[in-house]
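All protein chains but one are shown in place.
Then we have chain A:
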Amino acid sequence: MGRATSSSYSSIDSNNHQSLSSSSSLSQLKRDLSTDLRLGLSISASQHNNSSTPRVQTLDYPPIQSLVAEGNECNDRATFFVKVYMEGIPIGRKLDLLAHDGYDDLIRTLDYMFNTNILWGAEVDTKHPEKCHVLTYEDEEGDLMMVGDVPWEMFLSTVKRLKITRAGPC
């Protein structure tokens, strides 16, 4: 199957990530995040993406020039690209967090990107010895934290980069 292997180079556009200054910029997103940002509730947006594979927007696909893709709309969609590293691989990837609805969506993309199964949140506490990767992130204080503990919006406001590490002895 022609999947991008974890050692292949990124063809993602490296955009500077936009700091999340106001919730209004998020509300202008094409994708409707129907969560109440102020209250930080973790009600994820309705799953209108039913396909089991993640969006590949970050991989310059489908092959269409942006002129036609945008049509009339002239979307200034907010983006928030963060670096993602997998332990043991020197070359990182970049991912647009705002292109995802929530943790599930993010994990799906990362699983696909790095060709692995990633544990996050509650799964980490259960026993899955064969799944060796765990998703962590570096927050604004520079600390390495487990992904999934805080509501998605709160996560978006503190995450600086992502790291996929080995869970334990494997």
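By our rule, a residue touches a chain if its C-beta (ideal position, glycine included) is under 8 Å from a C-beta of that chain, and two chains touch if they have at least 3 such contacts; residues count from 1.
The criterion applied here is as follows: contacts and distances are computed from a predicted model.
With the options "Electron transfer flavoprotein subunit beta", "Protein auxin signaling f-box 2", "Response regulatory domain-containing protein" or "Cytochrome c oxidase subunit 3" in hand, the undepicted chain maps to the protein name "Protein auxin signaling f-box 2" (source: UniProt). For the chain missing from the display, the contacting residue among A:Ala99, A:Leu119 or A:Leu135 is A:Ala99, taking the whole complex into account.
The missing chain, though absent from the display, is touched by one residue of A:Pro63, A:Gly88 or A:Gly142; that residue is A:Pro63. Hidden from this view is one chain, which touches chain A at 1-5, 7-9, 11, 13, 30-31, 48-51, 53, 55-57, 59-65, 67-69, 71-73, 90-91, 99.
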